[in-house]
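Of the protein chains in this complex, all but one are displayed in their positions.
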Amino acid sequence: MITQGSSQTGTALLYVPGNSFIHRMNPLTKLVGLLWLAATTFMLPPGGMAVIFAATFLFGVLAGAGKAFIKRLILTLGPFAIFLFVIHGVLIERHDTIQHEWISFSPEGAQYMLKILVRVAALLAASMLFVTTTHPANLLKALDSHGVPPGIAYLIASPLLLLEPFSARARAIRDAQQARGLDLTGSWKARVKAFPALLIPLVTLALSDLDHRATVLDGRAFRARPFRVVLDAPVDRPYECWLRRALLIALPLQIGVLLWL
Amino acid sequence: MLTVDKVAFHYTAATPVLREVSFAAEGGEILALVGRNGAGKSTLLRLLNGLRKPTQGSVVIAGKNTQDTPPHIISHSIGTVFQTPEQQIFNATVRGEVAFGPNNLPLTPQQREERVVRALARTRLTDFAGKHPLDLDQAQRRFVALASVLASQPPALLLDEPQRGLDQRGKKLLEEIIREEQAAGRCIIIVCHDMEFVARLASRIIALSDGRLSADMAPVDFFSDAPAMAAASVEPPDTLRLSAALGLPASLTPSSFADHWLARHN
Partner (left out) sequence: MKFDTRTLVLMAIAIVINIVVGQIAVWVKLPLYVDAVGTVLVAILAGPLAGAVTGVLTNVIWGLVSDPVAMAFFPVSLVVGLVAGYLAKLGWFRNIGMTVVSGIVIGIISTIVAIPIIVYMFGGVTGAGTDFATTFLVSVGQKLIESVAIANLTTNLADKILTCVIAFVIASRMPNRFTASFPFYQHSAS
């Protein structure tokens, strides 16, 4: 299914280097914070969601990631908002639909559209705040130092490192196959046939040195112990531990309150 | 059959890679492209097979301008063997790999079969036709890539360091094939660092230095021209140094050295 909401903008990290307060927070705190924000967003009315959106956006700008925020928000939310409005504000028949000459409009539909839009915006902004202020390497060190198994850490670190080399290889393969007569610009049939000719060498090549990679990892006693000691783990301040615990306890309480009311 | 006319290329305006390179080549010639790493050889190679378009000037191959012809059409006129054949491997058998080129050409199945069989025979891969290309060693994979290009029978060949990693037998076979292609009237361009190899085979040396064409001459002249060699960061082959040290006419190969020596001392 769709794992990309909009066009890919390259394989560089979304991380924006900086030294803001948020940058310096422990990655785990930020992760728990993100989960709490995401869950809370679902519990709030649109006004509350808008507050979350505005707050996270503000923090993002303060952290120096304003540009990345704006770019991603426009790319994702732009077409999204348009389609939402057309579908819910205009097309779907609701009981308060006002019929103009050739177009109809439903205020209730527009309200629904706004609610969805604000919620997605809040979630997106919260996620952006996390990814722009947290370098994956730091996240991994934080996870490692809290006992996350090395296997999981590897599964996040390794792909991030391999993205750029694989992209480069894909381009080299495209060149090599074109130089052998592969047509990328022809009929859709030709293009569908060209697709495996570009993908299969990439995968085959990648898998052919799998044994070697695995041996190297094992040779480094990669999983000799269930968890690793991290030498330069991200700082974990006492208040952050408490904050995390507080948020994690707050969540089921919030759900309880919501269900009760 | 191949004309490079005042070609310049840069990825960004601040870093020009090639400046004003011009030369032409005909069928039956073997051109060696030499120069230091970073001089622009790989880029020139990609301009010659149409994978990149020149930012200025033009490259015309067999009448087709690379500026407005897609690479896969250019590949019918000039076949490329890259340094890392693994990047093209797409089939589970050597035979399938070699057939890739002819399969993209308008031929009858019979013609395709003939070409594949012949290419396998020339590269001594007939016995390996059913094997998986990745089960072969580096040198054999190189020959698989070469066979794949030979099977397409393009009028020009572009070889990127074809001799690298080959043992003596491999180099001999490679030379044999190159000479066969030359005799058949094909134009061959070889990017190469091995000066012995170049001295034996090339009819012309194109030297690149800092993105510019610093020499376009016959091997004997090039290897006698110290400034030209220095500009291209190239060391002459041993027999040449020996003949120069002994005051003999420039000899590129041991046999011509022996001839000159015996001529003087008889």
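Per-chain residue numbering starts at 1, and chain names A and B are given in the order in which the chains are listed.
Keep this in mind: a residue touches a chain if its C-beta (ideal position, glycine included) is under 8 Å from a C-beta of that chain, and two chains touch if they have at least 3 such contacts.
Being a predicted model, the structure only gives us computed values, none of them experimental.
**Q** Can you list the shown chains that the omitted chain is in contact with?
**A** In the entire complex, chains touched by the missing one are A, B.
**Q** Which candidate, A:39, A:55, A:116 or A:233, sits in contact with the chain we can't see?
**A** Residue touching the chain left out of view: A:116.
**Q** Among A:23, A:174 or A:244, single out the residue that touches the unshown chain.
**A** The single option touching the absent chain is A:174.
**Q** If I consider the whole complex, including the chain that's not displayed, which of B:19, B:132 or B:193 touches that chain?
**A** Within the whole complex, the residue contacting the unshown chain is B:132.
**Q** Touching the absent chain in the whole complex: find that residue among B:62, B:92, B:117 or B:242.
**A** Of all options in B:62, B:92, B:117 or B:242, contact with the hidden chain holds for B:92.
**Q** Hey, which chain B residues sit against the chain that's not shown?
**A** Here the touching residues of chain B are 91-92, 132, 134-135.
**Q** Mind pulling the chain A residues that touch the left-out chain?
**A** Those residues of chain A that touch the unshown chain are 1-6, 8-14, 72, 75-76, 79-80, 83-84, 86-88, 91-92, 112-113, 116-117, 119-120, 123-124, 127-128, 131, 136, 151, 154-156, 158-160, 162-163, 166-167, 170, 174, 184, 191-192, 194-196, 198-200, 202-204, 206-208, 210-211, 213-214, 217-218, 222-223.
Going forward, only the chains that are shown with their structure count from here on.
**Q** Let me have the rounded angstrom distance from the C-alpha centre of chain A over to the C-alpha centre of chain B, please.
**A** From the centre of chain A to the centre of chain B is 47 Å.
**Q** Please give the residue numbers of chain B that touch chain A in the complex, ascending.
**A** On the chain B side, the touching residues are 46, 49-51, 70-72, 75-76, 79-80, 82, 84, 86-90, 100-101, 104-105, 134, 148-149, 152.
**Q** For the complex, which residues does chain A have touching chain B?
**A** 169, 172-173, 175-185, 196-197, 200-201, 204-205, 208
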